[in-house]
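With one protein chain removed, the remaining protein chains of the complex are shown where they sit.
Take a look at chain A:
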Amino acid sequence: MISSINPSVKGISILIPGILLSLAFDVITPLVFLIFILTITFLFGDVSIKRWLMFFAPLSLFALGLAWTSMLHTNEKYSGGELLVDFWWIDITTGSLQVGVSLALRSMCFISLSLLFALTTDSTKLMLSLMQQLKLPPKLTYGILAGYRFLPLFKHELDLLRQAHQIRGVSRKKGIRARFGRMKRYLIPLLANAIRKSERVANAMESKGFTGDRNRTHYHEMRVRSRDWVFLSSMVAALIFAFYLSYELGYLNIFGRTF
């Protein structure tokens, strides 16, 4: 199961293909890799399809929009080939079509890579692993963890502020200036309280003997096991395979250069 992979290794396993894929301008490489990610997401990720689609659908819609625009405004360097569509002001060549489709597929790769990470990683374990494997300072690690607990409190407080201000009649004023003034009025009490709360948490943490020293024991020892290496290597292997297949089929295109 992917949720049991060490979060730091998982992060690296996702960053490597993320960076290398952005070089591939052809269609086949991202397509092959996308199929691979989707397969492991649903075979080993233990992710509900409904939840996955909830994130994937809106994000990929945005990616498609981006791809459409770049297809219409492709750099001349890439927009060679036959003219496929010439309608009013829209003209699409095979070159620009390839750029557009490739961009769309690459964006979907990034989206599904990110989701593979986000939906299978526990935030506490991620921070602990960053501290234990990648040497993130404990002060930062536990600071972020403590901050994470604040998010729902923040929302609750904003709701209360809105109500309190509505009682005072603030929301009756209309216009951009009034709206701006309202934001400013929320900001001061919100910040004042956030500062107070974070001071309190810091005091509580230090009162429990926390000093920020790296020399501490770990209740959850985050180890890098052999299965983590298997995951990392299979991600890289799949990426190499995608590039290779594309090369064999004669499509491989890196930064506009075909091989």
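In this text, contacts are C-beta pairs under 8 Å (C-beta built on N, C-alpha and C of every residue); 3 or more make two chains touch, one makes a residue touch a chain; residues count from 1.
Keep in mind that, in the parts below, contacts and distances are computed from a predicted model.
Name of the non-displayed chain as stated in its UniProt record, restricted to "Energy-coupling factor ABC transporter ATP-binding protein", "Transport permease protein", "CcoQ/FixQ family Cbb3-type cytochrome c oxidase assembly chaperone" or "Electron transfer flavoprotein subunit alpha": "Energy-coupling factor ABC transporter ATP-binding protein".
Contact with the omitted chain, checked across A:I40, A:V101, A:L119 or A:A202, is made by A:A202. What chain A contributes to its contact with the hidden chain is residues 123-124, 142, 145-146, 148-149, 152-153, 160-161, 163-173, 185, 188-189, 192-193, 197-198, 200-211, 213, 215-221.
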